[in-house]
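Here it is, the structure in full.
Of the protein chains in this complex, one is absent; all others appear in place.
What follows is subunit A.
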Amino acid sequence: MIRRRFPWLSYLVVVIGAVLTVVPFLDMVMTSFKGAGEAGTLPYRFLPEAFDLSNYRAAMDQLDLPVLFRNSVVATAVITGSVLLTSSLAGYALAKLRFPGRNLIFRLVLSTMMFPPFLFFIPHFLILVHWPLAGGNDLFGRGGAGLTVSIAALALPFLVNGFGIFLMRQFMVSIPDEVLEAARIDGAGEFAVWWRIVVPQTRPVVLTLALLTFVHAWNEYIWALLISTANPDVMTLPVGIQFLQDYVDPTRTMPIVMAGLVLSVLPVLIPFLLLQKYYIRGVMLSGLK
């Protein structure tokens, strides 16, 4: 209660800040309803003359939205599923099993968070180009385009996440060993202990990690851009919309681009708003981005 001084000033600051945060989104939505020649002309007007839905149809016509959606959904689903599975398995081994090399592997996991992503763009691309026996390559990775032309290329570099393993391990350490030991004495194997006891107990952290991974994977731009430049068939939603904006006359297509952006933002915004407390907890835990 002592903290609550000058509430009016606080309200003023927070509301002004919130307006500055939300207005660009409103401008995006408003522009997506504007008619031809109505956007980007002087004087600026915030509201559209009429709420014109044709931009959404045009966005769907100019972009192969079903394909873009499919690529985005497949890549995001594969990445999220894989990160959850590998983080849970590795986290369990590092938290609850004893084996030689445990500390070394844990340090390796921690160090992965230190390397910046841009260090890997070139080698990852070249590794995919030279992937053996894929895309026309021979056993030594020569001759073809490798995995760069496959949808797998969108997901491969993101299948394991050091931070995910770290998060899982930290959470699993707090599960009492007695519970696991009791299950082992009852004859459960390690896999059963992990699946029947550890996984159910880690549900909140699984949800947090799932949301974090989902949002990052869906919004990934640079790597997806690289891969789609090699093969337009695996273009994702963000890349497709940027492509539209780059190659068509901006004054005419701005409302169409904005309509496309609204469509690309909604699939993340809805789960975020529904589950924001888990996502926010995840970001607080990680200090991410």
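Note that contacts are C-beta pairs under 8 Å (C-beta built on N, C-alpha and C of every residue); 3 or more make two chains touch, one makes a residue touch a chain; residues count from 1.
The working rule: contacts and distances are computed from a predicted model.
**Q** Would you kindly match the missing chain to its UniProt protein name, picking from "Sugar ABC transporter permease", "4Fe-4S ferredoxin-type domain-containing protein", "succinate dehydrogenase" or "Lactate utilization protein C"?
**A** "Sugar ABC transporter permease"
**Q** From the listed residues A:57, A:102 or A:196, report the one that touches the chain absent from this view.
**A** Checking each option in A:57, A:102 or A:196, the one touching the absent chain turns out to be A:102.
**Q** Hey, which subunit A residues sit against the chain that's not shown?
**A** 2-7, 9-11, 13-14, 17-18, 20-25, 27-28, 31, 39-46, 85-86, 89-90, 92-94, 96-100, 102, 105, 108-109, 112, 115-127, 129-130, 141-142, 156-157, 159-160, 165, 177-178, 180-181, 185, 189-191, 194, 215, 218-219, 221-222, 225-226, 229, 237-239, 241-242, 245, 254, 257-258, 261, 264-265, 268-269, 272-273, 276-277, 279-280, 283-284, 287-289
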